[in-house]
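With one protein chain withheld, the remaining protein chains of the complex are depicted in position.
Labels run A and B following the written order; every chain starts at residue 1.
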Amino acid sequence: MDPGLLAQHVFNGLMLGVIYALVAVGFTLFFGVLDVIKFSHGDVVMLGAFTALAVSVGLTGGGVTSSPLVLAAMLVAAIASMALVGALLARLLVLPLRRAPAINVLLITLMAGTVIREGVRLFYPQGSNPKPFPRLLPGGSSELGAFTLRHDSAILFAVGVLAIVGVHLVLTRTRLGLAIRAVAQDPETASAMGIPFTATVLATFAIGSALAALAGVVNGLYYSEISFNLGLLLGAIGFSAAVIGGLGNVYGAILGGFLFAALQTIGAVALPFASAYKDVFAFAVVIVVMAIRPAGLLAERSAERV
Amino acid sequence: MTSSVWPALAALVVSAVGVLALLLAEKQWAVIAIIIAAGAAMFLARRFDWNERIRRSGAANSRKVFLAAMVLVVGAAFVMREHNFALLMLCTVMLMMVAGLGLTLQFGQAGVVNFAGAAFFGIGAYAAAVFATKTALPHLLVILAGGFFAALIGSVLVLPLLRTRGHYTALITIAFGILFKTFLEVNDALGGPQGLKVPGFVLFGHAFNDPIEIDEETEWSFYLAYAGLSLLLVAAAYAFVRRLERSWIGLAFDAVRIDETAASAFGVNVAAWKIAAFSIGNFLIGVAGAAYAMMTGFVAPTSFTFGDSLILVSIVILGGLGSALGLIPAALVVVVLPEKLQAIQEYRFLLFALLVIVILLVRPGGLLPRALRDYRVGAPR
Partner (left out) sequence: MTTPLLDARGLVVRFGGVTALDGLDLSVAAGETVGLIGPNGSGKTTFFNALTGFVRLAAGRAQLAGSDITGLEPRRIAAHGIARTFQRLRLLLELSVFDNLMLGQHLVLDHGPWSNLFVRRRFTAEVRRQAEAARALLAAFSPGLPARLFEPARALTMIDRRRVEICRALIRDPALLLLDEPSAGMTPDETAELMTDLLAVKAQRPALTVVIIEHDMAVIERVSDRCVVLDYGRKLAEGPYAAVAADPVVRRAYLGED
């Protein structure tokens, strides 16, 4: 294959991988502190994107023309409101079911995701149609043989990587990160050491959902279009990525995100018959990986205690 | 102590009349009045402690009550003989119950999660489309082939399902559901996004899609024949699942669901029972899909989305996890209400999602929670 074309595919794959990793980290953080899957996470990504879109429509309609200003406002609004939504979902739906079978939490959050998705479809003006997302980043591109690097994509990629590094720093360098890791390790001991359980859980859900909002905005800016049901597939992909990496393992989730993107890219490029099968291929590989490594790639084997 | 059959029978007749009225109601105010009446009836039953009497009477006379229910469905179908749409809804409720019974077996009894219910329903439907157009297989066998194919394709998932637990298992079925729908959309052999036409059901030379002509003036809906078929399927599936539940097999399923460790310590072959529940369940779901496809005349990928799988799961949760009886009101609520209440039609996914959230928070046992196992069907205590 032409090296320029190859580079193009690799970069596109990396771009997707960053978005998936941002979503997967949320799944894995939630699983870490509460051992639950919050399946509404994909729809929180979507809601974040729509919140940003609403802010941009409002500001542009109100006469604000400075792109950086609009973009900053979009990001702040989306991130802050999704952090709140995430914490609320945890408080109202997830924590009350702590003693119930784990599958009930998956179900209730699946349904919460449906509520969010349908809410946007029904109540956002013409919500059932795809919406154009404003192009607010500098246009332009650099060519290198067959490889075209769009500058906006490069910026988005850098932002995504920075956010992931930021989460890593929060988890390893701050008191909050310490608290999150302690609760993930052993809630009882953490409580005994004076770490407030509920507050830590809510903070974790806020952080994960803030990342989801960022993923939503990045996704919107990258594709220049969003729709109410983008969260379903993105949620399933983020969940898959987190599971491939090994639930609860943040680095596994990041790895899983890039792996899933790689699978899709390989599926689109290398499959002889049709690139349309790329998702079929990617999810089929996920199922096979689960059969071979039932607890993910980076999971240490831990048998259930009898 | 023997319990009289009358309380259960009375409750059954009242419910049947209510459902019939709902199916035939045309004015919105009538629909709302019926719903309010149903709510009032439930409140009264609770207020005067009828529920327990009805339950006991039903449990002690389950065979008679089962037969009476079948007679009532036949009667209701006859009353609706000239109403296409009402009959279509009745058939849909019954076929959704068949699928729900399959899911109940997997999910509610053996604890094998399946978030790809719509995919297995779709496999049954596509299998019916292919077999009915490409082969001369008698149509009753086409429907069984739908179930068989659902179970067969499901067996691809058996290995990963057995090796994983909890959330990991859930992911496998979610991934499979998405994969299946995407596959249908991009695959030309199966009609792509447009789907396939499915021939109507033919039994002993009688084409179910022909209206039934009684005389010059009167013509009965062709859905009447499908109602008969659906009733046959749902009655067989219900009796089968209930008997299974009230046997040593049902106990093995429960043990596998509740505690795999304890089960295996007493010799239970956890993997084998999971495979059994998963395959039988998929068979039932596939049968329902095949019958549904032949009734509606076409299949397309858009009917087998993840959202549709969630609707199936909602039916099971709403009725009460593992409760076969609960599927009746649950399927009615999920299938009929949005069709009848135009005000909520547009909002139905939203409302069902909210309903399931409320159920999970305040009444996790569902509308008719599953009772303790009683092995002695109909036998005096």
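Quick note on the criterion: a residue touches a chain if its C-beta (ideal position, glycine included) is under 8 Å from a C-beta of that chain, and two chains touch if they have at least 3 such contacts.
All of these numbers come straight from a predicted model, not from anything done at the bench.
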Touch criterion as defined above, residue of B:50, B:240 or B:347 at the omitted chain: B:240
Residue, one of B:103, B:263 or B:277, that touches the chain absent here: B:263
Which of B:252, B:277, B:290 or B:312 contacts the chain that the document leaves out: B:252
In chain B, positions touching the absent partner: 240, 243-244, 247-249, 251-252, 254-255, 258-259, 261-270, 372-377, 379
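FYI, only the chains that are shown with their structure count from here on.
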Approximate Å spacing (C-alpha centroids) for the pair chain A, chain B: 35
Of all residues in chain B, those that touch chain A in their complex: 113, 157, 159-160, 163-168, 170-172, 174-176, 178-179, 182-183, 185-186, 261, 306-307, 310, 313-314, 317, 346-347, 349-350, 352-354, 356-357, 360-361, 364
Parts of chain A lying in touch with chain B, wherever the complex brings them together: 31, 37, 93, 96-97, 100, 102-104, 106-108, 110-112, 114-115, 118-119, 122, 232-233, 236, 239-240, 243, 247, 274, 276-277, 279-280, 283-284, 286-288, 290-291, 294-296, 304, 306
